[in-house]
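With one protein chain removed, the remaining protein chains of the complex are shown where they sit.
Then we have subunit A:
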């Protein structure tokens, strides 16, 4: 059954304030739509359960990318091409630039937004591992004001998050302090373009005298929603990278992930690939092969 456009209302108030007023007047009634790369797929397939939609496309307040002195503020409706074209992101947050290049194809990257990727909350979301690795903070906005949560507290379950019915995801903030961190991101999928991740692993680490001073590790498609691997990080923090710590980290990862069998892969394959990616990251970290 194909979607029937006459069954859906779509409005474009044109300003952030007008969108927030609409969400406040009828909370939970209006579904925000930005570049449509997720919702329009559901619509075409006749499974879009959203009678009323409000467009966020073309609202410049939501699309600004601003380099402040301490943080990078990325508007939630910045597209993945916007991210790829930003010089500061390319230099200081290369994992995010790389993740942006993995989103579908150019025609998807011109429309798909960073905020949309997060609000959709797919366990396989390409941008999530990079955002965890950079310790991102999420800013939300409503007529009541703004509030922030660490990205590690944004997702609360499969396709669930902390946004209230009258709130919009407003901006993603990245602290500009990763210049000395070693950085890793690798995705395993069926092909380079268009493929959704079977597994992906992202990490940043600060090594001093071969000891892990700081580390953040995250994986895609290993849990019901994007998550940081806190137990795996704990197995490495304050340790030197040795054969023993690598084995301990592998065990910690296997104990904390909950991959599933689905059309793209199997739980067993995901577990094996994930620990191998982790080991690759740690060995490259030890050999000093990862660029800061």
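The working rule: a contact is a pair of C-beta atoms (placed from the backbone, for glycine too) under 8 Å apart; a residue touches a chain by one contact, two chains touch by 3 or more; residues count from 1.
Convention: contacts and distances are computed from a predicted model.
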Record-based protein name (UniProt) of the chain missing from this complex, from "Cytochrome c biogenesis protein ResB", "BolA protein", "Monovalent cation/H+ antiporter subunit C" or "Nicotinate dehydrogenase small FeS subunit": "Nicotinate dehydrogenase small FeS subunit"
Contact partner of the left-out chain, one of A:25, A:45, A:164 or A:283: A:45
Selected from A:16, A:62 or A:81 as touching the chain missing from the view: A:81
Among A:25, A:107 or A:283, residue touching the chain not depicted: A:107
Of A:11, A:29, A:143 or A:162, the residue in touch with the unshown chain: A:11
Contact set of subunit A toward the excluded chain (per top definition): 2-6, 8-12, 33, 35-37, 40-41, 43-45, 53, 55, 57-58, 81, 104-108, 110-111, 192-194
